[in-house]
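For chain A:
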Amino acid sequence: MEFVNSHLLSLILFSPAVASVIILLIPAGRVRLIRWAAFLLSLVPLALSVYLWQSYDPSASGYQFVEQQGWYAAVRSSYHVGVDGISVSMVLLTTLLTPLAILISWSVQERVRAYMALFLFLEMGMLGVFLSLDLLVFFIFWEIGLVPMYFLINQWGSANRNYASFKFLIFTMAGSLGLLLAIQLIGLTVGTFDLVEISQVWPAFELPLKVAGLPIQIPTETVKIVAFWAFVVAFAIKVPVWPFHTWLPDAHTEAPTAGSMILAGVLLKLGGYGFLRLVLPLYPEQSQAYAGALAGLAVLAIVLGAFGSWGQTDFKRLVAYSSVNHMGFVILGVAAVAKAYGTLSASEAVIAANGAVLQMFNHGLSAAGMFLLVGVIYERTHTRDLAAFRGLFPLAPVFGGILIFTSMASLGLPGLNGFISEYMVVQGSWPIFTAYTAIAMIGLLITGAYILKAIGSVLHGPLNEAWAGHAMEINRREVLAIVPLMILILTIGVWPAWILRVIEPTVTRLFG
Partner candidate 1 sequence: MTPVQGLFLVTALAAVLSAIMVVTSPRLVHAALWLIVTLAAVAVLFILLDAAFLAMVQIVVYIGAIAILIIFTVMLTRRVMADTGPQMNRLWWLAAFIGLVLFGALVALLAQMPSWWTATPPAATESFELIVQDLGLSLVDLDRYIIPFEVASVLLLAALIGSIVLARPPADDLETGEGE
Partner candidate 2 sequence: MNFPVLSIITFTPMAAGLLLLLFPGHRHREIRWFALAAATVALGLSLWAYISYDTAAAGYQFVERVPWVPQLGISYAVGADGMSMPLVLLTGVVMFTGVLISWGIDDRPREFFAFLFILATGVFGVFVALDAFMLLFFYEIAVFPMFLLIAIWGWQVTREYAAMKLTLYLFIGSVISLVGILAMYFASGLGTFDMLALEGAGFSSAFQRTWFPFVFFGFAVLGGIFPFHNWSPDGHVAAPTAVSMFHAGVLMKLGAFAALRVGIMLLPEGAKMWAPLILGLATVNVIYGALIASVQTDFKYVIGFSSVSHMGLVMLGFATLNKEGLTGAGLQMFSHGVMTALFFAVVGMVYDRAHTREISKLGGFSKMMPLVAVAFIIGGLVSMGMPGLSGFVAEFPIFLGLWQVQPAVAIIAALGIVITAGYIMRVVGRVFYGEVPAEFEGHITPISRFDRVALVILAGLLVLIGVQPWVMAPMIATGAESVLRIVGGA
Partner candidate 3 sequence: MIPLSWYLILAAALFCIGMYGVLGRRNAIAILMGIELMLNAVNINLVAFWRYLSPQVIGGQVFTIIVFAVAASEAAVGLALIISIYRQRSTVIAEEVDLMKW
């Protein structure tokens, strides 16, 4: 127990990797065993992170469960992990979604072993991003996640998967290029990659940077602005913020169900997390200066994401675009925090920041749920064309009910989780970006439009006779996979304090 306590984060981080290896050791033919092993093993990090959640002390300041160990001394980088209120919730989200995603992947028939191993590996990558307190390690995990995702899309995806996976990979890698360069710049300037040290030194760093070989000195201000944008673009692509979002509908649409779940549920959060963890603390001034632009993009994401979603005829693509829409709120909250940093509105900004974090968590739940449901219906009908469904409610009442429930969470129905966070973001942003917030409301309106379009096309209307007699109902295992999500959706909607209790002190400390 002593060991567990002192190495809790490492255990969480590497237990999926170990699980992945274990899966690989099982003979490929024993599909049932592989599935169950993957599922059970993925419960280990979940259990650990629940324990982490319980042991996390919200009132204590700074990072907790910190571990540090030498790693790559040549570039002054070390394995440094720790959690605060923001990351602990993200960790919980990740470890929660992974078992569910695995559970929904029973329908994967070919190369199950590789699939499961990649999945667990992916989990490690994502956890690493949330846990690492070293910029280089952060970047490593940031990039590592791409690989399993790429293969999940490329191997187990649907028709257009090559294009989608390629786009996903190249887009994201191109984005992280700037991040890499900026990280190096910071690392060189500060002399370490340790986030804790950097966040103390870098924001106040003022010496002009020498550029060897050139007679001019670039002012720190300029350098910081460029580096700031490098960070922003990298994270914005991941989030994704308009206009960097076009990889997302393709990737989501083509990915297998579980892949979409994780993609929407966790991977997008990496971007938002990056904003909160790195961009704001490291570039307070630049963030403040460009918060307006960021908010503008966020609003565009909200509005155009919603419109884009509404304009779809493909169910999955519709849900995919909804992620653009929802994640826009995260960025709007971030922008509000950035703008208000150090001003009188900081207290409102804290609301926005809380909202942004909570929105990440909530979107993780609802988007994952939506993709799960899309997957369920796709498996039964083998189509995603909204025009092809029509009137399935009588055939699948339970599915329909769950779909409506989840959709409503996505729509932001009060009483469910989405509302809380969207409200908090709007609340926080209103005094800071009044006009933008007002425009964002168009997005909120259209959110309703597309959600209803989806529900209506799938469930309502006269039954499409082509499906009469088909078994459409969701099965027990799938229900099992989505029920935890629904419970959380409802719980957060009704009693948000249990999670905000953890998030809020950290956010206040960081941005208050």
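If you want to know what made the cut, all candidates are chains of the complex that A comes from, given by their letters.
Simple rule for what comes next: a residue touches a chain if its C-beta (ideal position, glycine included) is under 8 Å from a C-beta of that chain, and two chains touch if they have at least 3 such contacts; residues count from 1.
Keep in mind it's a predicted model, so treat the numbers as computed, not measured.
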Going by the contact definition at the top, pick out the neighbour of chain A in this complex from 1, 2 or 3. 2
Applying the document's contact rule, which stretches of chain A touch candidate 2 when the two form their complex? 70-75, 136, 139-144, 146-147, 150-151, 154-155, 162, 165-166, 169-170, 173-174, 177, 180-181, 184-185, 187-188, 211-214
